[in-house]
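The structure appears right after this line, and notes come after that.
All protein chains but one are shown in place.
Up next, chain A:
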Amino acid sequence: MKNFDIVGHRKWWFCLSGLLVLIALICIIVKGFNFGIDFTGGTILDLKFAQPVTVAQVRTGLEQDGLQSSVIQLSGDTHEESGKEVIIRTRSLSSEEAQTITSHISAKVGKAEINRVETVGAVIGSEVTKNTILNVGLSFTILIIYMSIRFEHRIAFSAIAAIVHDIIVVLGVFALFHLEIDASFLAAILTVLGYSMNESVVIFDRIRENIHTHRRTDSFKVLANDSIRQTFRRSCYTLTTVLFCVASLYFFGGETTKNFALVMLVGFISGAYSSICVATSLWVTWHEHSRSRRNETPDKE
């Protein structure tokens, strides 16, 4: 690893990240988010049919109750547009209505039993939204304070910028594939936040240490590159073990934690990349910028 120059290629990283963020933002603006009932209020009816059914069949079955415009999705094992497990998202239904509808569908489409019914009132939905914003905002604030105390404010803000990038990328993926955003999404996002920060901390911790051992003439660029090189293998290994766990959660875990695992899958990869390439590059650029500014004026003194 002799020609290890991450920071030297920073223009590429900034371009790549800028492009990623741009694409993600376009996806978000064009396609919008698919907010689940945790945010909007409403009912999820998760049915299990004895025989495979199609979305169109279920939609016809819902006509009787005027719910044909509901969001209908197949889940679990599916074969050519049909499957036994169906998730229906409707307006808020009472438990009584949910049962009536199920019996109507059973009669019309095929025998079905209720796997899961979830109803969330609109009041709770708006609370979850408020809570999410509060949570993310508070996490950012506390992490910036923590990093500023343990390191310095430039490191804190560089790391946070990388994390904002990760969150936008994850949001973009969810908008692009129209994946449902539910209450657990917040937990996953905050975990990505924690992980991305963790990555940055390890690198900046090394920089903090190397400041004492490096020659004073060494530039910030050399310092950063050396620190990244020294922690690079650790970053890869830790990313691997964490991805092993998240991937097994995604591929083998329960149905309801699938999207949750996906957030972390995308977020962790983005987090590792952005901490190594973007956060450090930002930090070096910031330092070089403030130094050159300092050099311009106080020369006369």
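In this text, a residue touches a chain if its C-beta (ideal position, glycine included) is under 8 Å from a C-beta of that chain, and two chains touch if they have at least 3 such contacts; residues count from 1.
We adopt the following convention: contacts and distances are computed from a predicted model.
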item: Name of the absent chain as recorded in UniProt (options "ABC transporter permease", "Fructoselysine and glucoselysine-specific PTS system IIC component", "Protein translocase subunit SecD" or "GntR family transcriptional regulator"); value: "Protein translocase subunit SecD"
item: Among A:116, A:153 or A:178, the residue in touch with the chain that has been omitted; value: A:116
item: Sole residue of A:198, A:219 or A:285 that reaches the chain not shown, by the stated touch rule; value: A:198
item: Residue of A:58, A:105, A:143 or A:169 touching the missing chain in the full complex; value: A:143
item: Which residue of A:58, A:74 or A:246 touches the chain not shown here; value: A:246
item: Chain not shown, touching residues in chain A; value: 46, 48, 94-96, 99, 113-121, 123-124, 127-128, 131, 134-135, 138-139, 142-143, 146, 150, 183-184, 186-187, 190-191, 193-195, 197-198, 201-202, 205-206, 230-231, 233-234, 237-238, 240-246, 248-249, 251-257, 260-261, 264
